[in-house]
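Note sheet for the following structure.
Heads up, one of the protein chains got dropped from this complex, but the rest are sitting where they should.
Right after this comes chain A.
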Amino acid sequence: MSPELLSTTAGLWFAVVASGIYHGVNPGMGWPLAVSAALMERRACALPGALLALAFGHLVAMTVVLLPFALMTVLVDWQTEIRVGAGLIVVALGVWLLFNRRHPRFLARVPPSRLALWSFLVAVAHGAGLMLVPIYLGLCGVVETDAGHRAATALIARTAALSIGVAAVHTGAMITAGGALAFGVYRWLGLRFLSKSWFDLDAIWALSLVLVGAIGVFSAL
């Protein structure tokens, strides 16, 4: 990823999809739970059901983080400050997660039957939504340049739609990647693959937040 990439529409959408794949293949975001559901219920159709719940929770988590930024686009004169501020928040979260690797304990209290809720909470707690903010604001910037000055309401409608679009595309990529892994493990690779392929991504995850946030700040200036 480079700053240039984050300044073109195609590059930004690529980043939306790439971050989705990255979230999807991370076992910590839940794909093994879809394998477990199918094996526990002894029917393959439980797998897409669980994936759907995970996707829904993730989508909501992305949307609730992005929407406030969509509303803030009315503050047209403050766009640089907003983008810098958002980038700094993402960097700060990354640094905090880098030194504080503890998984919030309240997540362990969510019952296994509430997969959508768990997926929502885990995405919020790990900053999965915030990771998208600099990318999203980059897209808003591109849109805005294209559109010039519009009425505030029209602008909000447009950026809100864009935020939902970003969340949807990201979640689509996430669940396609995670789902492919889940189905592969369920059908061919077996449970042994689960423990063999699981890597501790916490440090990389935190560094990704720092990187995305920094690029966001850099590209806003």
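Note that contacts are C-beta pairs under 8 Å (C-beta built on N, C-alpha and C of every residue); 3 or more make two chains touch, one makes a residue touch a chain; residues count from 1.
In the analysis below, contacts and distances are computed from a predicted model.
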Complex member absent from the view - protein name from UniProt, among "Spore germination protein (Amino acid permease)", "Methanethiol oxidase", "Metallo-beta-lactamase domain-containing protein" or "NADH dehydrogenase": "Methanethiol oxidase"
Sole contact to the chain not displayed, among A:52, A:95, A:194 or A:211: A:194
Given A:44, A:75 or A:107, the one touching the chain that is not displayed: A:107
In chain A, positions touching the absent partner: 27-33, 35-36, 39-40, 42, 101-105, 107-113, 118, 122, 191-192, 194-196, 198-200, 202
